[in-house]
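Only one protein chain is missing from this complex, and each of the others stays in its spot.
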Amino acid sequence: MSGFRRFLAKRIAVSALLTLISVTIIFFVLRFLPGSPFESLITTGNLSPEQAEEVFALYGLDKPLWQQYLVYLRNLLTFQFGYSILQSRPVWAILGPKLANTLVLLVPALVTTAVVSTVVGMYAGWNRGSTTETTSVAVTTFLRSTPVFITAIFFLIAFSYTLGLVPAFGMRQVTATPNGLLDTYLSIDFLHHYLLPFAVTVLYYSGDFLLLARNGVVEKKGSEFLKLHQAKGLTEGEQLLRAGRNSLLPVVTYFALRLGMIFQGLILLEVVFGWDGIGRALVLAIEQQDYPLVQAAVFIMALAVIIMNLVADVLYAYLDPTVSTSGGAV
Amino acid sequence: MSAESVSLGERIADRTDRVWSHLRFLARDRLALAGLITLAVFVLLGLFGPTIAPHHPIEDYVRTTQGDIVRLAPPSADTPLGTTEYGKDVLSQFLAGAQPTLIVGLLGGVGTGALGFLVGLVSGYFGGWVDEVLMRLTDLTFSLPFMPMALLLLTFITPNVWLITAIIVLFLWKMPARVVRSEVLSTRERTFVKSARASGAGHLRTMFLHVAPNVLPIGFLYTAYGVAWAIAAQASLAFLGFGDPTTTSWGRMLRMVFESGTIRIAWWWVLPPAIGIAAVTTSVFFIGRAYEELINPEIQNQ
Partner (left out) sequence: MTDTDQPLLEVDDLRVRYSTSEGSVYATNGVSFSIDNGVNYGLAGESGSGKSTAAEAVLGLLPENGTIDSGEIRFKGQNLLDLSAAERRDVLWEEIAYIPQSAMDSLDPVMTTGGQIRQAIKKHRNVSRTKAQERVRELFDIVGLDPERTGDYPHEFSGGMRQRVTIAMALALEPDLIIADEPTTGLDAIVQDKILDTILDIQERIDSSLLLITHEIGVIAETCEELSLLYGGKVMEQGSVDNVLINPTNPYTMGLKNSFPEIEGGGDPVSIPGSPPNLSQEPSACAFTERCPFATQECEQSHPDLADLPNRNHRSACHHVERAAQMRRDAAQPDTWGIDVEDGEESETGEVVLETNDLQKWYEQSQSIVSKFRGETPTYVRAVDGVSLSVSRSEILGIAGESGCGKSTLGETMALLSQPTGGEFTFDDKPYEYYQNGNMKEFRRKLQIIFQDPFDSLNPRQTVRKLVGEPLTIHDYRTDERATAITETLETVGLPTTPAFLDQYPHELSGGQRQRVAIARALVVDPDFLICDEPASMLDVSLKVNLLNLLRRLADTEDIAIVYISHDLASLVEVSDRLAIMYLGRMVETGAVDRVARRPKHPYTNSLLSAAPEKDPSVERTRVLLDGEPPNPVDLPSGCVFAPRCPKATAECRSEEPAPDAAGDEGHTAACYFPEDEGNPIVREAGQNRENESVGD
């Protein structure tokens, strides 16, 4: 077990270092590119020079760069994201609910697609060359390769504008004022708005899981150990289960990786469907040059990817009996 | 002498045969064939689209005989794909819009493939600290989220086709790099590489003449995927309003419809660019998948 612990320690150290470098890059990108967000705020007349100085002081922008950098680091790592420039509210208070909205949409969708697509993919791989296989691969290839906002537009035109089955925009009716968690996420109205973005997300991600599972099973199908399973008298279904179990590992790690990217949201999807998530918030914040908000959103997204990368690596080492954590297979 | 020339002819025929047998996978796979045709049409559009467009996509207004601007007209004989909210000819925009899509797609894809291939090759071949540094670098680009970072960069610098291409390459090279590296790692262990080293070949020779040709197919494959990713990324950026403001692209057309709020009615304005992008990216992937089946012995039929 000490080998595993050592491996874990190394991975965590690498992840911490990556986080540090990432936030540093974000910091310098924001500072050094021509036209700092504050300058443009002043030149467009949104801030008077006095206000600007106030803001500068508030964000420590009057201090030398290295001090700014240290303050910035301390703030980020303690999740002190400061105040939104435009809305004059704590950044966390603005982003929190939006992050929740994103997760409510994407986590169930990702879990659904991971389970369903993997099962379909395994079945397709086992029945190589069948209609099920060719059709499912063709359809999911289309869904995966087409940019998600275009699929979303197709779905909008079909199910919302033409058939009128579901609303096209937002998370609930404009008049709705939900109270409490239950009302927010479990009302019929919400569900009605939820359907279309959910369906598009599920379909968009289906391709990767389906192909991973299918390729895994196809590879395993000619393997010697399945031949022995067959010789033992296992039925075809039982053989498929063993082939599936043997190709599950990449699917599980891929799921973890995808989960990390989920915090970035499907920015485009949120924009098209008017889903009030973190991705849409980021786009708006960039357009409005709300600098602390942007910084916080990007940081959360980067951190999520790094953490889930770590989880994926550890999961892999933990789940695969043949991977030795001290490096390579035995 | 004649025997020599015959054998030379045979050799050429043999070469051509081999190229054809490699391309035959396209004919076997109907989807890949359809993809290839779509792609050919797209390339022609990209090359000649602006020339054959009946109107200038941005400057010209479509007007009635009275001189009124025709807004949001459905397809008709005059304007086969109708007009936009702003009175522009959709067909002309569609034809002209293929060009930036093609440029970014091609350059972005090739750039992604080439950079990723080189990094993967060097990293996998030399291993050790070179590998460690390069792989941590790919980890880093993985943890910097593409879309948000691209948006950030493009807020500060006025977008143009070249900048967008550069940003795409900067963020996408990690994909081929990882795959090529793992492929190089297993190729490097193969006996013929050891044998090349043992017969005195230097590192550069071994790397480029022995290892590289054997991982080239996977490099091609990821270049193809890179093209699709680049097109999708460019369209997405344009859709969010971060495209090159001076040229028409399919993504930008979609942004215009969406912004004007007429997406509900103006299907003739939405569908051409949407179908165009979907068709091109899907085609590239279909060809890529067929090629993948060909080069991956593990998922081939026996």
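Each chain carries a letter (A and B) given by its place in the written order, and its residues are counted from 1.
In this section, a contact is a pair of C-beta atoms (placed from the backbone, for glycine too) under 8 Å apart; a residue touches a chain by one contact, two chains touch by 3 or more.
Note that this is a predicted model, so its numbers are computed, not measured.
For the chain excluded from display, the touched partners among the shown chains of the whole complex are A, B. Touching the missing chain, out of B:Ala34, B:Ala114, B:Ala196 or B:Leu271, is residue B:Ala196.
Residues 4, 7, 10-11, 14, 190-192, 194-202, 205, 209-210, 213-214, 301-302 are the ones on chain B that touch the missing chain.
Listed here are the chain A residues that touch the chain not shown: 6, 222-225, 227-235, 242, 245-246, 320-322, 326-327, 329-330.
Just so it is clear, only the chains that are shown with their structure count from here on.
In this assembly, the C-alpha centroid of chain A lies 24 Å from the C-alpha centroid of chain B. For chain B in complex with chain A, the touching residues are 31, 136, 139-140, 142-145, 147-149, 151-153, 155-157, 228, 232, 235-236, 239-241, 254, 258, 263-264, 267, 270-271, 274, 277-278, 281-282, 284-286, 289, 298-299, 301-302. For chain A in complex with chain B, the touching residues are 14, 17-19, 21-22, 25-26, 29-30, 33-35, 128, 137-138, 141-142, 144-147, 149-151, 153-154, 156-157, 161, 168, 215, 218-219, 222, 261, 264, 267-268, 271-272, 279, 282-283, 286-287, 289, 294, 297-298, 301-302, 305-306, 309.
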